[in-house]
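Only one protein chain is missing; all other protein chains are in place.
Naming follows writing order (A, B and C), and every chain is counted from residue 1.
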Amino acid sequence: MKKLTGILSIALFLVFILTPAVNAADLPKVIKIGGQGITSGSKADYGHQMILGAQIAVEEINNSGGILGSKVEMKFMDSELKAAVATKNARYLVKDWGAHFLFGIDSSGISMALAAIMPQLDRILIICHGATHKLNEEAIYKKGLRNTFRMCVPTYQDGILPAMIFKDRPDIKTIASLAAAYSYGYDSWEMFEKTLKKYRPDIEVVAKAEAPFLHMDFTPQLNALMAAKPNLILATPWGGEGLMMLRQAILLGLFEQPWFKVWFQCMGGSIDMAEGLTPDVKAGKFHGKLWGTARYLWNWPDTPRNKAFVAKFRDKFGRFPNYSAANVYTAIYAFKQAVEQTKSLDTQKLIKALEGMKIQAPDGERWIRPEDHQACYTVPAGNYVYDKSVCPNAFLGNLVVVPWKKYFRNPPDYKLP
Amino acid sequence: MTWLTNTLVLSINSHRFKLVWLGAFIIFLFILPLFSGDYLLYMVMQMAILCLLSYSVNLLLGYTGLLSFGQAGFYACGAYACGKVLLAGASLLPGIVIGVAVAAIAAIILGFFCVRHTAIYFAMLTLAFGMMIFSLTQKWVNFTGGDDGLIGIPRAALNFFYIFNIKMDTIPAYYYFVIAATLIAIYILYRILNSPLGLIFQGIRDSETRVSFVGISVRKSRLICFTIAGMYAGLGGALLAPLEQTITPSASHWINSTDPIIATLLGGMYNFSGPIVGSVIYFLLKDIIVRFTMNWMLILGIIIIILVLTFRGGVMGAFRAYLLPWLKSRLRQGA
Amino acid sequence: MDNFIFQALNGLSSAMFLWLVAAGLTVAFGVCGILNIAHGSLYMMGAYFAFTSFQILGLNFWLSIVFALIGVGIIGFLMERFFLRRIYAQPIEFQLILTFAFILVFDNLTKMIWGTMLIIPTMPSLFQGTIPIVGRPFPIYNLFIIGAGIGVAVGLWLIMERTWWGKKLRAAASEREMANAIGINIPALFTAAFVFAALLAAIGGALSTPIRVCDSGVGGAVIIPAFVVTVIGGLGSLKGAFVGALIIGVISSLCTLYIPFIELFILYLIMAVVLIIRPQGLFGGER
Partner (left out) sequence: MDEVILRSERLTKSFGKFIAIDNIDLKFKSGIITSIIGPNGAGKTTAINLLTGALHPDKGKVFFKDKDITSLTPDQSVKHGITRSFQIMNIFPMLTVLQNVELPLLSLLGKNLKWFYAVSRYRDVAEEAEKILRELSLWDKRNKVAGELSHGDQRALEMGMAIAPKPEMCFLDEPSSGTNPLERASILELIKRLAEEGSTTFVIIEHDMDVVFSLSDWTIVMNKGKVLAEGEPDEIRQNKEVVEIYLGEEV
């Protein structure tokens, strides 16, 4: 208690700098949108791509007159991939900075944590990367946390889609899992196994391995899997971890094995992976066995709209847009559309407007399912190819398109539109 | 100007004026919700929780001479236990009490092993135990929710039989609860540190052998200290659970143990108010840097480096060593 | 059984990375008495430098290792000379926090310099391919890593036991006052020792580039397992660090095979048990 004196001055200082000044009036001059994603550590590129996507959207909107005349201002923060940081950021963005709308978010855990507090913050959150099916099936549909939407495909993409594709491959009889040791990895595998078994009871799970966050040496896991000689491996570690894992798999000679047919890298279509994999794809190290999908692919569909988006992105940043960029871009446009439709920033009205909304994304129309706030759209899967005339990086080619209606799970009392 | 220095020096030196400052500070905390927004209150609550964690660290570091890298483990014990209890539908008080109790039990069990060591071995052992708790929170999916953590913890009402029942769902309501709990906890710690037990802790910091040769069991005293420290960390966690309404395993990661250590060093570790000052400054520093730049780690890192190389006594230490004599000399000149 | 042997061999190669990080950590702690949390960041810088010279400047594999050594050596020198030197006399908490701050600085600097793109350079053709061991393909590069790790161990042993400089280091580590008395320039020796420790980290980092991603989070990720290793082997004991790395590498590799759920828990459990039963570690001297 000796020197509590200093505290008072600090407290006074605190009041000076932090007294908040904002509250939402109907359509203020500046509409503030707040994003967050992971921009530090080994997955920093996902957040970084979100910033790029958001920058394009904000610039386009402001150049074409803003949202009903209001300029858009964006602030983006580092979620550090921690729920505690993300909730704090969200509170800061809404309560102090005065954000009217939130977007971004990379992980399942953070998605769930934020969905729980969004009603208190009384804002809309559109998640652009976190993929857990628990968000739409449990948090939004069952618990009714209706302030949260998702502008990206859920784990159906990582689990059910590959099952739909490979159920028709008679040469695949044994499968194995290399899971990211958290719910995204477990959920994806569970969906994959369940779906595949439904169509192909003969298929056998021969091995399972898992790796936690920040794992660097995958040889023990790979080795354990290779001992069981699976025809297919479904792998969920993403970003830098996925890249290391694939390099180590090459070194172990996995792709040389005649019994090995398919490596399905769930988020393998991500740009950071594509860039990193390029030398090995170019050298033919994968023998065409590396498959992947993503939550948006820059090379699908081959429409003028998508091409224009990709060209603009490349012009500006010298890279290809990742799905986190495209989804953030779309999310911001969805918000714009909702505001324009309701002519207000009232959260409840915006929720109503977003439910069932059809929005034009770079890759075509997405429909926000009213029951569970899930954006429904198709993303194909493919295997890695390299073609210099198309792209300096490796990319997913030989795309297999399965319409979303065939592999999305539906809410129980759901009727197709 | 002279008047100002006059008042300042007086207020620093005399006990009565110190109490006036303290009273003003507490009143300030209690009237804050009248004129501030929710985010400021939320931040003050976060600071209060960091402050409890820093006291937990400083009780060990500044008062008993032990550097713990595992306080985040007890913090998580408190948070998870409280979260579980609240999810089961209990009211706020049992949640907090059970959170603290679970942290205390964990501290007694792990402390039994830890207090046999000092210095780096103690630091490493607490690190190991903290990370064991971390891997438990991550892998014991049925109980802890695994990597997603406990989600949607209710901010239950504060009721005590039929005597009172206060709703906690607004930020200001919970703010009063957190501030009251923190102030009471800090007051109790103040009493402990000035009591015979606190004197023994400080004796152990200065000279372990001497303490044992005046007839006091060093291990037993250290275990008591470790347990109290665990309880404070647990209280911080227990208060966090209803605030954040989500608890994830990263709460128990060792990186989380470094925050209160930095805050303590920042404030000054041989000073009772050091952890308060340190937590407030550290939290503001981080919060403000994050707002202005994505390169917050660089700036924070540089600030910490400068701090460690120049002001090892922390802010309060520097205040005492430089500012106070200066003020006094100014006063003398004026007189 | 084959599986067991093969997995153990795999563990051996990952143990060597642990060893390279732990060896530098041990030298810095043993001689300078500093527990450098930022040691993992030096490893990371080694990886970044090696990548830069290999992929961007087009130097060959060996030259890029040399490049990494020079770069990290300079960083280590600056770090010791201008920062760490000032806190040798301070209690451990200041050392830990100062070096922790360096993690933040290094992480952010690498992000600013190399961006957020993930980087994994091509494997030099010399090390491509596998050779069969117990009927299974084992990567040549992993064999090379095992060889390199053992080579560094032997080299370190020779330096420490057979050279005058090594004797000075050991003298400084065990009897500081005595070393001073017989005319060893302690500050210079400490700088040299710390740079030497940084070089060991750089070798580890440089060797990791073909199979591990360079990214700005690596520093924090490798340091904690390295702590586990040095604690098990005995703080300040090189022999201990080597054996500790083997134990941890092989055990975690086998856990991945048989009990993947509690791999992390087991590592820390081993660390805790060693600290409780034998705090000086398996090969450490008296406390």
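In this section, a contact is a pair of C-beta atoms (placed from the backbone, for glycine too) under 8 Å apart; a residue touches a chain by one contact, two chains touch by 3 or more.
Keep in mind the model is a prediction, meaning the values are calculated, not measured.
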Touch partners, limited to displayed chains, of the chain removed from view: B
Touch criterion as defined above, residue of B:I192, B:I289 or B:L309 at the omitted chain: B:I192
Among B:A76, B:I133, B:V218 or B:A241, the residue in touch with the chain that has been omitted: B:V218
Positions on subunit B where the hidden chain makes contact: 191-192, 194-200, 202-203, 205-207, 209-218, 221, 224, 270
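Throughout what follows, only the chains that are shown with their structure count from here on.
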Selected interface, A-B versus B-C, where C-beta contact pairs are more numerous: A-B
Where subunit B touches two or more other chains at once, by residue number: 138, 296-297
Shared interface positions of subunit A, touching two or more other chains: 39-40, 181, 212
Residue ranges of subunit C touching subunit A (in the complex, touch as defined): 3, 6-7, 10-11, 13-14, 17, 107-108, 111, 116-123, 129-130, 136-139, 141-142, 210-213, 215-218, 220-222, 252-254, 256-257, 260-261, 264
Residue ranges of subunit B touching subunit C (in the complex, touch as defined): 61, 67, 113, 116-117, 119-121, 123-125, 127-129, 131-132, 134-136, 138-139, 254-255, 258, 261-262, 265, 269, 295-298, 300-302, 304-305, 308-309, 312
Sites on subunit A touched by subunit C in the complex: 39-42, 44-45, 47-48, 181, 208-210, 212, 214, 216-217, 219-221, 223-224, 226-227, 239-241, 243-244, 247-248, 250-253, 256, 272-273, 275-276, 279-280, 283
